[in-house]
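Removed from the display is one protein chain of the complex; every other protein chain stays in position.
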Amino acid sequence: MRRLGLYLLLGIGLVGFAYPFVWMGIATFTPEAEIPELTLLPSRWTLEHYRLVFERIPVWRGLLNSLVVALAVTASVLVFTSMAAYALAKLHWRGRETVFSLILFTLMIPFLLLLIPLYTLVVRLGWTDSLLGLIVPFMMNATGVLILRQSFLTIPRDLIDAARMDGCGELRILFTIVWPLSVPALVTVGLLTFIGSWNEVLWPIIVVREVQWMTLPQLVALFAVGGGAEGQLGPQLAAAFLLALPIVLAYLFFQRYFIQSFATSGLKG
Amino acid sequence: MRETARKTGVRLEHVWKIYDNGYVAVEDVTFEVAEGEFMVLLGPSGCGKTTLLRLVAGLETASRGTIRIGDQVVNDVPPRDRDIAMVFQNYALYPHMTVYENMAFGLKLRRVPKTEIDRRVRAAARVLELEHLLDRRPHQLSGGQRQRVAVGRAIVREPRVFLFDEPLSNLDARLRVEMRAELARLHRELGRTVLYVTHDQVEAMTLGQRIVVLNKGRVQQIGTPLEVYHQPANRFVAGFIGNPPMNFIEGRLEHRDGLRFVGKGGQVQLMLNAADWPKVRPGQAVTLGVRPEAVALATVEEAAVMRGQVETVEVLGAVAHLYVRIGEATVVAQVDASVRPALAQEVALRIDLDRIHLFDAETGQALPRARS
Amino acid sequence: MPERVTKNRRWRVRLREAQQGYVLVAPYLLHLSVFFGYPLLFAFVLMFHRWDIVTPMEFVGLKNFWRLMRDDLFFRALLNTGIFLTIHIPLQIVVALFFAELLNRPLKGRGFFRAAYFMPVVVSGVVITILFQQLFAFDTGLINRMLQALGGEPVPWLVSPALAMPSIAIMATWKNVGLYIVLFLAGLQHIPRHLYEAAELDGANAWQRWWHVTLPMLNPTMVTVVVLSTIGGFSLFIEPYILTGGGPLNATLSAVLYIYNQAFYFNHMGYAAALGFCFAIVIFLVVLLQRRFVETDTWS
Partner (left out) sequence: MGSRGLLGVLAGVLLLMGCHRPASMSIAESGKTRLVYWTAPNPDELALARELVAEWMAANPDVEVVVQPIPAGQSSEEVLLAAVAAGTTPDLCSNIWPGIVEDFVEAGALVPLDQFPDFDSLLDARIPETVRASFRSRDGHFYQLPWKTNPVMMFYNVQLLREAGLEQPPRTYGEYLEAARRIVADTDGDGLLDRWMGYRDIRPIWWQRYFDYYAFYIAASGGRTLFDRQGNLAIDTMASNRVFAFFARLYAMGAFPKAVWTSGGSRFIQEQLATDFTGPWHLIWLEKNAPPDLTYDVAPIPVPDDHEGPVYTYGDYKNIVIFSTTQHPEVAWRLARFLVSRKADRRLLERTRQIPVRRGLLDDPYFAPVFERYPILRHFAAQAAYTRSVDSVPDLKEILDALAQEFEAAAVYGVRSPAEATRRALRRIQMILDWNA
């Protein structure tokens, strides 16, 4: 009996968290007039909303831009922050603690304070209206350093010494010995970075004003705010659905791994 | 392939290691390992022996002094170029590689041809009886097997010098004995220079051709196992080596009808042969050291030197250890198990004068004994 | 092999460990100084200037701060952000704890439920906001339709100045709570079973066990959750930007949104920098206060 109550509560939660998505998915195929209905079964299915979205915003181009940006940022964060994290976790050098404190300090500063100068910097570098402006400022990230450092600390020193004795340089140790042993942390940092980059809207809105270089979330946000949908709900939802789809698929694929490592290695640092 | 011309000795001259925080881990250490010699670094934990090994390996840099391998000063040579191999305490096998890959990794990095790698790995595997495990991952192996893989990884490299960092400490007692024998055999067969760190004196005694005893970063004594056992250079070495440890009795020397040792509190009185101890001063404060096997039960008629009550008896089979309370001190005697006295019984002990050691109470240095 | 070693040695740059360390952090530090250090310094300079990006910068001394003192909207935005946080954080903790407790019981399909609750976390805020724009709509929204179907009155979620910010807080909670469920669940699973057994032997009932064992043991997680959601809450932007544009009656004008407007809508870069600086100080003080009140040793 108690068990039943438990499942009932969980089920209510499930409806609360999942139903809006299901509704949204179905609404994108529902004729405009029927969208506000509660029912999940429209009288007929339509691709009209998607047709409009594809007609109004360059979905493929946006997808490509988003993908290039998110992948480049993620790859760079993994490579460079793991280098820094390795140096902080496994090498001894003067100033190490200072650098570590500095990285912790950067976490305390709200991004907003840097937003304007960073924008002017990007303007000065001539990176507005280019993907560079979206990628380069985010090629490193302090959270990544913290998570990776925490994970690298658990790797025995002897293992790294053994690799040195075997003839590895530090970079090779990092990529051939440390990386294979830190997959959960790398997946966590990778996914966090990817999702963060994929979902970022504020920065692209500021830096990119040419449709050609806009990322998908930016296009969708402007489409929704800027009236590209002509006040119609279906196309807005369809655009939003298109935006959510890749990340949801990626999430479902990595989900088990992700949540687990997120909870354990994630934010304990 | 055998390059006998290769100089493989290791020499340390006045080596210091001082950490950034000012901690002195190694203090003015000088010693030499001859080519092909099996040298053991022995000492309690924290004595600097592992640091010393890592200095030789190149994993740490010496603050002062020079380290040579063969004729080459290697202070600034990174580990990979020192042509040495190391076996770690917890084996340090790469968890994501198979046994074969673990052994081959170092060779691959050195661009040894594939066929040569294969030959060497298989040869080592044969010697270590690992052939059927080559495709396994470390976590699928038992402790002993992992240990052998770690050794195999060192062997395939055919290095000038092998370094061992307490390689047996994670094994259970029976395996440890087995591996000890195996290491000794390997050394005989390969004839390479070995520097072996341990805190276990049994390992040191059984494996080492010579032993460097370390304490608090300083060399206490260098010698063969028998030398350090029988002629400890100071009180630390005497106390560290031997099980149960040597008995120490604080006291002073007096010249009263000959040379006499008087223990603190007066319960111990011992006539010494003055000719044996050429360099003592009358009134000198000394510590008398005697190993349990040189202490025996005395019959009353004999010159018993001390009396006391039996506190504990440990029977080890053929022999027994008697813990006898004498005043404030406890003296251990090793006796034949068949004659052991009862608890709390009063006994008299005698000491074999030929097997006593005297240490200066202040410096702890052994007082020299005239050789007869 | 020895020859090989000597040959290698000639061209290989030999670096000591310390030098290796510097080389490995160098890219990070370089990036940090260009994309963090420089903007930080520049922000300080900017605060004392008027600049619209287009015309040359003009030094105005403390004029930006003088204006800030008289700017009702900034204080309104701070207040709004405060309102958001006071609703969002407790709601978040209660809901997350509730579901984490449920999921911490022996049951089938825990992974499935957990994954479902986590879903909104990974989905873009833009999507969530567009979705909730619909859900919250007054006359056609799903929520109001449901309320009416159940015989209730429609609620002016986003239209009423009093309800708009709470509505956004509900939405933000809905989006983020999955993350905190997972964190709390991990925290709960780390509490050793024997503590409960000991408490039970001492005669504690279920509620007492929860109060005296679970809650104190969850403290580190609680700190993480509070700090994370505070920092997250302070950066509230995209939700009001899309959903309400800051209205009605500026009830949902968050600090970030106002600074964004000043900087990129009105092109007052210097003034926005001054606003950003003051806002940063507010955040700093709040986090500092929180650390004082919520005992912590996990973040040191």
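For the reader, a short list of remarks on this structure follows.
Going by the order they are written in, the chains are A, B and C; count residues from 1 in each one.
Heads up, the rule we're going with is that contacts are C-beta pairs under 8 Å (C-beta built on N, C-alpha and C of every residue); 3 or more make two chains touch, one makes a residue touch a chain.
Note that this is a predicted model, so its numbers are computed, not measured.
Looking at the complete complex, one finds that the omitted chain is in touch with A, C. The hidden chain makes contact, of the residues C:Gln133, C:Ser167 or C:Thr214, with C:Gln133. Across A:Ile135, A:Ile160 or A:Ala240, the residue that sits in touch with the chain not pictured is A:Ile135. Panel shows subunit A; residues 32, 35, 68, 72, 75-76, 79, 123, 126-132, 135-136, 171-172, 174-176, 205, 209-211, 222, 225-226, 230-233 of it touch the chain omitted from the view. For subunit C, the residues in touch with the chain missing from this view are 50, 52-55, 63-64, 66-67, 70-73, 133, 137-140, 159, 161, 244-250, 264-268, 271.
Keep this in mind: only the chains that are shown with their structure count from here on.
Separating the CA-averaged centres of subunit A and subunit C is a span of 15 Å.
For this pair, subunit B with subunit C, the centres built from the Cα atoms lie 58 Å apart. Chain geometry summary: the mean Cα position of subunit A and that of subunit B are 56 Å apart. Contact with two or more other chains is made by residues 92, 94 of subunit A. In subunit C, the residues that touch at least two other chains are 17. Of all the residues in subunit A, the ones that touch subunit B in their complex are 92, 94, 156, 158-159, 161-169, 172, 177, 180-181.
Those residues of subunit C that touch subunit A in the complex are listed here as 17-25, 27-29, 31-32, 34-36, 38-43, 46, 53, 99, 102-103, 105, 107, 111, 113-120, 122-127, 130-131, 133-135, 137, 140-142, 145-146, 149, 174, 178-179, 182-183, 185-186, 224, 228, 231, 234-235, 237-238, 241-242, 256, 259-260, 263-264, 269, 272-273, 276-277, 279-280, 283-284, 287, 298. Remark: subunit B residues 20, 54, 57-59, 78-80, 84-86, 88-96, 105-106, 109-110, 153, 157, 165 touch subunit A in the complex.
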